[in-house]
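Some chains omitted; the rest stay in position.
To keep things simple, chains are lettered A and B as they appear, and every chain counts its residues starting from 1.
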Amino acid sequence: MSVEPLRQPLSLDVFEGSLDLLVTLLLREEVDLFELALAELVGAALGESALDRFDAATASELVVLLAALAELKSRRLLGEAEDEEPDPDAVEARERLAERLVAGAPYRRAAAWLAERAAACAGHRYRRLALAPAAAPAPPQGEPRALAEAMDRLLRARPAPSLAHLTPRRVSLPALVLRLRSALRQGRQLSFDALVDGVDRLEEAMMLLAALEVARRGEVRLEQAVPFGDIAIIPVGAPT
Amino acid sequence: MTPLSPLGRQIEALLFLSPEPLPMEALRELTGAREAALADALEALAARHEEGGLEVAEVGGGFALRTRPETAEACDRLRARPPEERLSPAALETLAVVAYLEPVTRPEIGRLRGVAADAAVAGLVERGLLEEAGRATGGAVQYRTSLAFQQRFGLRGAEDLPPLERFELSGPEAEELRRRLAEAGHMAEAPGAVAEPADGA
């Protein structure tokens, strides 16, 4: 299996993080770092459909790299003399960067190997069902009043919200839009309840936003038979 | 095709029930059979599942039953979950670093990757592909790859990873990199320095 991500043409599919892009550029004879238009680089790295496959982590790394390249270009444009004595600090910094690039390169190639592996193993599903536990002990005497009280507490209005309990956001709207789209690729109607089965309330709310967003773009229509009932997410063009 | 031996049946039932791959050692304990007999029975079991919807796989340090890829679509409909999300390049690279260096801390990953690894690591922990593995001397949490990682990438264990040397830049490649870097000009502030990992947790 030959993995040569560094030799592939520049596109999002080979964009392996900021340093890797730099390595790619440096190793490609045909690219002169200073003739490269930054705008072209953005286009090449994120692609035209960047919005559809937005990946915040990758994009933020690109931003960091672009800032660095912009700085490089500006230095060059200011026209430092070619034959000037090289600044020892600059030489040292360059050597440090080179060392880091060389040290990190194997992991970027290993990542490409992993990506191939993942593609080869993509179809397998594991059962992962917990073993039936030993028979649960019979509950001690139930107290019906306790049930009523528990229900009552749940139904009663909650105290004013405080920010203290906010859990950090770990789902993003673009990611959920992507997930929804890939689920819709089967061309079948989806059940909102099934989509959010087992997720927390925040993610459920975000998924609703994602569904509304996809509906706004005209890719699906939403139907809710009864108030508070399940929402059907129907791909446009699918039979009702 | 011949019917399964009683031992083969036991193994099939065990692999079916166990939520985790069962190492040979566990099979020995659970069946009381010897390793040679177990190996034969496993082979017969694998043969029996050829041309079916399931297969016997050696993955994550043991043996497991899993579905065959051609049934994936129906399986994903059953789980009412969208198919597994593609891993981003940042996530894959982070996984690669952890797989080769585990246990490893976030700052260490960040140093190798040239960008802070916090988001990538947290995302991978949430997806179950990385897990915590204690703390380093300085107090930073260390991470390692999980069983789900091995299942997803079809690895029996760390020994299935190609040696890292295979991926190293060759001498000429590294030289070339240095030369181009030098040509790129005066870099008092190396681009990589901009992206120093932010956390010391």
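Here is the rule we go by: a residue touches a chain if its C-beta (ideal position, glycine included) is under 8 Å from a C-beta of that chain, and two chains touch if they have at least 3 such contacts.
These numbers were taken from a predicted model, which means no experiment stands behind them.
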item: Displayed chains are single representatives; whole-complex counts; value: A x1, B x2
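The definition used in the following text is that only the chains that are shown with their structure count from here on.
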item: For chain A paired with chain B, centre-to-centre distance based on mean C-alpha positions, whole Å; value: 19
item: Touching residues on chain A, where the partner in the complex is chain B; value: 3, 6, 15-20, 22-23, 26-27, 33-34, 55-58, 60-61, 64-65, 67-69, 71-72, 75-76, 80, 86-87, 89-90, 93-98, 100-115, 117-118, 120-131, 170, 175, 178-180, 182-183, 186, 188, 191, 194-195, 197
item: Touching residues on chain B, where the partner in the complex is chain A; value: 16-19, 57, 64-73, 75-77, 79-85, 87-93, 95-97, 99-100, 111-115, 119-120, 122-123, 126, 151-155, 161-162, 164-165, 167-169, 173-174, 176-178, 180-195
